[in-house]
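Notes for the one structure printed next.
Here the complex is missing one protein chain, while the rest keep their positions.
Chain lettering (A, B and C) follows the sequence in which the chains are written, and residue indices restart at 1 in each chain.
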Amino acid sequence: MTVLLCPAPFSPEREMALLAQGKTGDCGALASFVGYCRATSASGAVEALVLDHYPGFTEKEIERIAAHVIERHQLIDLHVLHRVGAVAAGEAIVLVAALSAHRAPSFAAVAEMMDYLKTDAPFWKRELGPSGARWIEPTADDYARRQEHAR
Amino acid sequence: MTVLLCPAPFSPEREMALLAQGKTGDCGALASFVGYCRATSASGAVEALVLDHYPGFTEKEIERIAAHVIERHQLIDLHVLHRVGAVAAGEAIVLVAALSAHRAPSFAAVAEMMDYLKTDAPFWKRELGPSGARWIEPTADDYARRQEHAR
Amino acid sequence: MTKILFFGRLRDAAGLAELSCCLPQSLRTVAEVRQWLGARDPNLGQALAAPGVRVAVDQTFCASEQACAAGAQEIAFMSPLSGG
Partner (left out) sequence: MTKILFFGRLRDAAGLAELSCCLPQSLRTVAEVRQWLGARDPNLGQALAAPGVRVAVDQTFCASEQACAAGAQEIAFMSPLSGG
């Protein structure tokens, strides 16, 4: 398991390459997700997102969730990289990658990890645009998806 | 849309990097899946898989399925790379990557595309091991997953 | 001249991947072509009739065995497909 908070831009492809290098012969599936900061949102142009976190606690909570997801889906490995601080439009915010023997558990694990990150990971997000800053909180959809995963 | 058949090994990470370079500002999500040739299977050690295809027809059918998936999930883009010929244990067989504004459609599209590839793409797979060659056909699970997607 | 292609297990059953032949004029449907091939090689006939076998005429999947095969350039018999 890898859980990393990144105060500066990272390359999802480079991380994926490292992951693939380390994989074992019993690994048949690598599912992944990269979330990017979009240049527009429901409220207009977006220049950047600013992600606050709770140093120490945030890492610990993500590790706890990741350990739960690994066990639930019997993964070979799970990697989570998450930006903190200012993220410019177009940059990657998050990478989740799951390795497993077969495809179904890897898909389920990545989707579940993302659902947890949206509602249960200690981050607080502001969107910066021409009209100032706006807090982004989980949507009803986000909470509904989160509820689908037994804990 | 990109659909490529690869007679020689490809680097999923390199393809992902190309993809990410080309993405637009409205893209918030990149979900992907890489399938690898495992070194073991239910029937023992695996040295390689050999993938037969039907030149011309295979490309056309995958493009048809991909166009359907793009439309169904309103994707920004969809990329499919698939090996043909001999694939050594540890090498990537397939990469599917979907770009969309938000995460749910990208997850659904990658899973659906993989389900279609398992049962509807004109490939025929043999597993080569110490005891010779063995045809691999879709499992009951594969057919059940395929049935979940309306066509 | 019609090219007949066999894929997957059917290639093993036919003992070859491809053959060229002049189909008798009397054969109209895919089912008739299959029976004609089976008359020459009963084992192959049995394999072609197995569940899950799909047929494409001129690179288009046939929805049924009653699809027209007359005048076809290429008929492909395929055991269950499996990519990914």
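General observations
Everything below uses one rule, namely that a residue touches a chain if its C-beta (ideal position, glycine included) is under 8 Å from a C-beta of that chain, and two chains touch if they have at least 3 such contacts.
Predicted model, so just to flag it, every value in this text is computed and none were measured.
Note on the chain not shown: across the whole complex it touches A. Contact with the omitted chain, checked across A:G25, A:G90 or A:P138, is made by A:P138. Set against the missing chain, the residues A:V94, A:A108 or A:L128 yield one that touches it, A:V94. If you put the missing chain back, the residues of subunit A touching it would be 35, 51-52, 54, 56-57, 60, 62, 82, 93-94, 114, 117-125, 135-138, 142.
One rule holds in what follows: only the chains that are shown with their structure count from here on.
Distance from subunit C peaks, on a Cα-centroid basis, for A.
Centre to centre, using the average C-alpha position, subunit A and subunit C are separated by 49 Å.
In this assembly, the C-alpha centroid of subunit B lies 27 Å from the C-alpha centroid of subunit C. Centre-to-centre separation between subunit A and subunit B, using Cα means, comes to 23 Å.
Annotation for subunit B: residues 35, 114 touch two or more other chains. Among all residues of subunit C, those that touch two or more other chains are 84.
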